[in-house]
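Every protein chain of the complex appears in place save one, which is left out.
Labels run A and B following the written order; every chain starts at residue 1.
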Amino acid sequence: MEIKHLSKKFGKKQVLTDINYTFSNGVYGILGPNGAGKTTLMRCILNLYRYQEGSVTFSTEEGDIRSQDKIGYLPQKNGIFSGLTVEEQLMYFANLKNMDKSLWEAEITRVLQLVNLEEVRKKKGRKLSGGMVRRVGIAQALLNHPALVIFDEPTTGLDPEERIRFKNILRYLQHETIVLMSTHIVEDVEAVCDHVLVLKDGQLAAAGTQEEISRYADGKVYEIGQEEYVEGDYIEKEKEIEGKGIYRILTNRPLEGRAPETANIEDGYLCILKNI
Amino acid sequence: MYIKKYMIKPFCTLYFQLKGIHLFAVIPILGLYLILPISHYIAYHFYQNMDMLYMNIINECQYLCPILSVWWIFFVLEHYVEEDGHELLYIGRRNKVVSLILLYILFLLLMIPLFVVYTSFFSDLWWLYAKLIIIQWLYMTILYCGSFLIGKINIPVIITLLYTICAIMGAGGISYYQPIVSSGIEFVQEMRGFLLAGILLMATGCICNHFFPEHNR
Partner (left out) sequence: MKMYWKLFARSIIRKVLMLLLIAVPLRPLVIRLSYVFQSPDPIGNSNWIIYLLDFFRTLSGDYIYIFILFLFLAYDYFREIPDAAALEIVKTSREERRHDCRQALVLWTLLFGYAVILCSLYVGGVMLSNSTMHALTPELVWYFVRHTAVYILLNGSIAIGFAWLISRCVGRLVGYICVILFAALFSPIALSQIRGFFIVNSHIYDWFQVCFIMPEGLTNLVPEVLYPVNWSIAARGFVWIGLIVLGLAGYYFARTGKRIRWAGIAAGICCSALSLWYAVLPVSYYSANDTTGERDPGYDQFRYVIRETPQQEKEAAFRIESYELTLKMGRQMQAEAVLHPDRKGLECYEMTLYHLYRIDSVTDETGEALAYERNGDYLTVYGRADGPEEIRIRYHGGGALFYGNRREMNLPGWFAYYPMAGFHRIYRSEEYQYEKNYAEEPARFHIEVDAAGTVYSDLERIEGNCFEGMTTGPTLLAGFYREAKLENGVTCVYPYLETALSPESNLFPENRMEAMEILEEEGLGREKILFCYGGAYGVPDVFEEDRVISATGWLVFVTHYEREGSLTERHEKTEEEKFEEAVTVVTESYRIMRGSEEEGIFVYQDFENTYLNQMEEFGYTETDMETFVLEYLGEDAWNDIIEWRKEDGN
């Protein structure tokens, strides 16, 4: 999937500016602060929003997969028919995706096993907990072996065990599917994403592997005592060691006699956002 | 493939949507096959007069049928327009009018047995059926256009229900309610305004649907 010069305005407000990137099979994490344009980007890819400039193209044999029901999408909040069972919900979505009826049973069983909802197959929607509703949403996104799957805050409402299971699903998908995942939880990105895109003010501020993103913070991460703090340093974390307050900071100024800490993806992300 | 894609799929969707409404889905059937017949029976029983039965059929059908015809459409549109995650439904085919038209046709089909009975007594009541086809079309398009234009279901529902009350109370100029059944040229003259309004609203609704959910973000 190739995005070229994608720009989107809402009224006079420029929401996305000249986004360029090429996606291939794998898991891509989209990071960015609130209002950066993550959801807008995903909706433009899905053709839910019209963009003023640019293009989104797919190089597959079938052509544009968006019209081929080979897309899975999990919105930030997903709803459910209160009167239908879990199985019937998935049948509804299978029907929407033009799946062959003979394949429904097997496919629904497959996705239910993936999200661990096989036992509540016959339970009505109104009796499901919030986490179960979310898992049903994940399950419908996985129906019909999609070529592109977009998750918007997928782990919201999931317990730790299910989050691990979800990460396993992503690992399972990454070889055959383009997976885009928008999240605020950096640990999720660290655990599964091959590539990370950082959006800032509607622009693609950085994109690359986890190491490449981390490198933005190379030589800029220090742990110092509170008394060493200087205005302009960005305090990433505070902690206490043996009663003494310690700051983990991001800074451009060289600190003599101090070795910088090993930067991780979160450090790189923050350096990109704060222009450090 | 063609049949599956374009014929069976909408019916499957319809089946799940109606099932999802649960118990509320039976209201139109109760209205058509319980409330209406009881009303007719009582009218005939009290007056022992076929003329009064005729009047009763005309009145009750005009009061009840239009609002019952859009009962399912209320819930389906709520699902399309306001439900959490409804944008998922617009990735492939954006236009949802097919579902609504199917529901509209389904209600018309449900009315047929009733009108077969009516017309066995009063042959001119097929004109009433024709009138209801147009009025119910208008109701459907009001909801369709309103929902996708505003992005909410409550306002079109209020408008539809208020319009029903205004029509029953004979608000001049906009009411479809008539105590007599027109036929022939009078029918065309009476209904052309409503038909045109329905077509206009349908066109507007289709345009709004095409741009939904973007313009309602």
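Operating definition for what follows: a contact is a pair of C-beta atoms (placed from the backbone, for glycine too) under 8 Å apart; a residue touches a chain by one contact, two chains touch by 3 or more.
If you're wondering where the values come from, they're calculated on a predicted model, not measured in any experiment.
Asker: One chain isn't displayed here. Which of the visible ones does it touch?
Answerer: B
Asker: Which of these touches the unseen chain: B:I8, B:I29, B:I42 or B:V117?
Answerer: The one listed residue touching the chain not shown is B:I42.
Asker: Of the residues listed, B:I58, B:M111, B:V157 or B:C208, which one is in contact with the missing chain?
Answerer: B:V157
Asker: Using the touch definition up top, pick the residue from B:F16, B:Y54, B:F74 or B:F212 that touches the left-out chain.
Answerer: Among B:F16, B:Y54, B:F74 or B:F212, only B:F74 touches the chain that is not shown.
Asker: Touching the missing chain, which residues of chain B?
Answerer: Given the touch definition above, chain B has residues 24, 38-39, 42-43, 45-46, 56, 59-60, 63, 74-75, 78, 153-155, 157-158, 161-162, 165-166, 168-169, 171-173, 180, 186 touching the missing chain.
As a working rule, only the chains that are shown with their structure count from here on.
Asker: Going by the contact rule at the top, pick out the chain A residues touching chain B in the complex.
Answerer: 10, 43, 46-50, 66-67, 69, 71, 73, 75-79, 81-84, 88, 91-92, 95-98, 100, 125, 137, 140
Asker: Name, in rising order, each residue of chain B that touches chain A in their complex.
Answerer: Against chain A, the touching part of chain B is residues 4-5, 9, 12-13, 16-17, 19-22, 79, 83-92, 211, 213-214, 217.
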